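The complex appears here minus one protein chain, its other protein chains still in place.
For subunit A:
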C-alpha cells in the first residue's frame, strides 16, 4: 500500500489524464533489485551496470512482476507528449513496458510525437534523464522493423554522435541500440550506414589503448560490425570497403574481441575474389598469421568465440591460398618454423574436434592444399596418409565407405 501511495500523488494531481498503470513503480523497483542481487552474485565478472534482457524475458526471470498493459503505455505516451517532457519515472516505466512484450512497443509507436519526446530527453541537459531516455530507446529497439526504422531516422544521428561521448554508459547504450537496429533489417540499417557508422565502429573496435576497463567498447563495437557485415554487406559503399582494407591490420590477434575480426573481414572483403587477389603482401601475411594464431592457440570447439576463431581461420586461409597460391610456401614455413608443427598436424587437430560441419570445411582446406602440392610440386610425402579423419565426425550421407559397404552387400 505504501508503494502505491508513493507513486500516486503525481498521478492523482492530474486527474483528467489517463492513469498510467496499476502497478506501483516501487514494486517494480523492488523486484528488479532482488533479481539484480542474485544476478550480480552469479556473474561477478560483469563490468557493466546494466542488466540485459530479451523481449519478454524479464517476465520469466522476475515472476512476480505484473504486466504493464498497452493501455498504460498509451497513457504514458500521451502524457509525455502533452507535457513535451518525460520524467525519469515515466521513462523507467516505459522501459519496463517495452521489455515485456511487443504489443507495448507498438502501442507506444502508435502515438505520434511520443518518440520525439524521448529524443528530446536524450539530447537534453539533464544527464540522468538522458540515460533513462537512452535506456528507453534501447528497449524500444526490441520492436519490429517499422519501430526500428523510426528510431534510426529520428535518433540515429544522435546515437552516432554520442559514440564519441566521454560518458561510458551512454556510449554503451548507444552501441546496444545500434546493434538492435542493425539486427532488425536492411531498411533501418541503411539509415545508420549512411552516417559513417562503419569507420567509427572500426576505430572503437581496434582501439587497444584503453585506460579504464569501463571505456572498453571493443566487444560491443565488434558485435555491431559483425551484424553489419552479416546483414548488410550490400549496403556498404566502396569507401567502406576501402577503409576496412586499409585498416584491416590494426587489430591485434591476442586482444579483446579478436574472435570477431576474421568474421568481419571475411564477410566484408571476401565477397569479391579480386579484392583478395590484389591484397598487398603485408596484408596477406597479416591474415595468414592471424589465422595461424587462431588455429594453433584454440584447443576446443565448444564456445562461440572458439568456433568463430577456427571456422573463419579455415575460410580465410582457404580462400587466400586459392587466389594467392604463392603464399603457400610462407604458410609451410610459418607452420614449421614458428609453430614447430606441420600442415598435416594442423589439419588433424581440426578433424579431432569431431564436428561434422567443421570437418567438411577442413576437407575443403585439405583439397586446396592438395591442389597446391600438385601444382607446385612441394611433394610433402603422403599427405593423405598422415590425415586422421574419424568416421563418426562425417555426415552419414557423405560417407563413401557406407556406400561402398552397401554396394558390396548388393553384389
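The working rule: contacts are C-beta pairs under 8 Å (C-beta built on N, C-alpha and C of every residue); 3 or more make two chains touch, one makes a residue touch a chain; residues count from 1.
We take it that contacts and distances are computed from a predicted model.
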item: Name per UniProt, for the chain absent here [options: "Ubiquinone biosynthesis O-methyltransferase, mitochondrial", "WD40 repeat protein", "Protein lethal(2)k10201" or "Cytochrome oxidase c subunit VIb-domain-containing protein"]; value: "Protein lethal(2)k10201"
item: Option from A:27, A:78 or A:154 whose C-beta touches the chain left out; value: A:154
item: Residue of A:80, A:151, A:179 or A:244 in touch with the missing chain, whole complex considered; value: A:179
item: From A:131, A:206 or A:292, residue that would touch the chain that is not displayed; value: A:131
item: For subunit A, residues in touch with the removed chain; value: 29, 32-33, 36, 39-40, 49-55, 58, 84, 92, 95-96, 98-99, 116, 120, 123, 125, 127-128, 130-131, 135, 138-139, 141-142, 153-154, 156-158, 160-162, 164-167, 169-170, 173, 176, 179-180, 183-184, 191, 194-196, 199-200, 223, 226-227, 233, 266-267, 270-271, 273, 304, 307-308, 311, 315, 318-319, 322-323, 355, 357-358, 360-361, 363-364, 366-368, 370-371, 384-385, 387-391, 394, 398-401
